[in-house]
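One structure is given here, and the rest of the page talks about it.
Removed from the display is one protein chain of the complex; every other protein chain stays in position.
After this line comes chain A, so read on.
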Amino acid sequence: FYFFLVQSLDPLPMHGRDLGVHPDDLIEPPEQEQESKQEILENKDVVVQHVNIEGLGRTKEDLLGYEISDVFHAKSLIDVRVCHTSMSTLHCTCLKQKPVLGTDALPNGLDVTFEVTEIKRLTGSYNTMVGNNEGSMVLGLKLPNMFGRAEKLTFQFSYGTKETSYGLSFFKPQPGFFERNLTLNLYKVTGQFPWSSLKETDRGVSAELNFPLGVTSHTLKWEGVWRELGCLARSASFAVREESGHSLKSAVSHTVSVDSRNSAIFPSRGALFRINQELAGYTGGDASFLKEDFELQLNRRLFWDSVLSASLWGGMLYPIKGQPSCIADRFYLGGPTSVRGFGMYSIGPQSEGDYLGGEAYWAGGLHLYTPLPFRPGKGGFGDLFRTHFFLNAGNLCNLNYGEGPQAHLQKLAECIRWSYGAGIVLRLGNIARLELNYCVPMGVQSGDRYILRFTQICKISVI
């Protein structure tokens, strides 16, 4: 693969040297030492004239154009070396450069050769997982860079003692703009929800388009799911038994989010704002509803390395065409991810101990994160821990859509559940946090399940 440079660097005034070059060619930077052509030009201004890439197989040329365009802007050898690490589909094993020879050579011109090996065509993984009274074997297969333009095909299969699930996913980014991409999914997943005595099997296909627009990032998604609901135990309440059976949901959804936080787990500054809407029923299927939900989070660093974080969530489900909403579509509230001190998803409408979810909810939290007292293990392990003081509140209910917005707000404002407390938080990598809290639940309504003044160990994954 051979690339010939026609681009120019930042325009600089010529210094009277007659280089005998075309106007389109490079303009030489003012400082230039005439070094021996055999010496390595560290930290000296260079001009990349030719780029060769050796060792290619299936990767296509147009993709590479984007990948190595940065190399041509390199002004020094260090820049050139930095560029080669950004190629995602290739693994660059060796970077050679040598001075250009030939009639079009400039005194500081470089001929760069990348020797690359492409990622293997097929990679596999095998894991065993144990948890929730179930053991399972998970097999994963990945085909990266399938057709030469950074497409990726992933297959995951999980075989367990109770349930089997699988997923096939095809990811295609736009060459040169990896943030614009298309994902196609085919999956079967099963879930068990003991707080509702419900088990759900979803078999579905989805197509998702991601693209950035200014500071926001958008996702447009269509999803078609065959849902099968069943009772988890013979003692399930009749309200849950009535929801058993099959239904088909075909929904279009749109998400817009703005995220300026500096970390997903322990952000110390920035904000997150996300709105999601989903419309089901107009592209086929049985389920018919409009669903809106939003999330807002603000973080601010205060005195002494502590961070104040405020968050607010809310959502509403509006059934269309006169059909009642399905238990699988409704919102749930409670537990370590929303209102601490209450059982997992155990707030709101319930029947005989099974929580049915609600059509409208809001939840809010105010957290103060501080480093551990006396800062043990500072600079190392101790930095993963934080103490936090929190105040959580929320409400979940069904709305009577015949009444106006005043009545809705009033209903959401009465019977607020809230809790306060303190605890220790541990960060696990970049994906999860572990909390140990002492909570005092307040505003408990009849039917909610709460944990009274007990320490609570909970695991949260933050998306």
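Here, a contact is a pair of C-beta atoms (placed from the backbone, for glycine too) under 8 Å apart; a residue touches a chain by one contact, two chains touch by 3 or more; residues count from 1.
By definition in this document, contacts and distances are computed from a predicted model.
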Considering the UniProt annotation of the chain absent from this complex, which name among "Metaxin-2", "Collectrin, amino acid transport regulator", "glutathione transferase" or "Aminotransferase class I/classII large domain-containing protein" applies? "Metaxin-2"
Of the residues listed, A:Arg58, A:Lys120 or A:His246, which one is in contact with the missing chain? A:His246
Using the definition of touch stated at the top, determine which of A:Tyr66, A:Phe211, A:Trp226 or A:Phe294 touches the missing chain. A:Trp226
Considering the complete complex, identify which of A:Gly57, A:Gly124 or A:Gly284 is in touch with the unshown chain. A:Gly284
In the whole complex, what residues of chain A lie against the chain that is missing from view? 226, 229-231, 234, 238, 241-242, 244-248, 284-286, 352
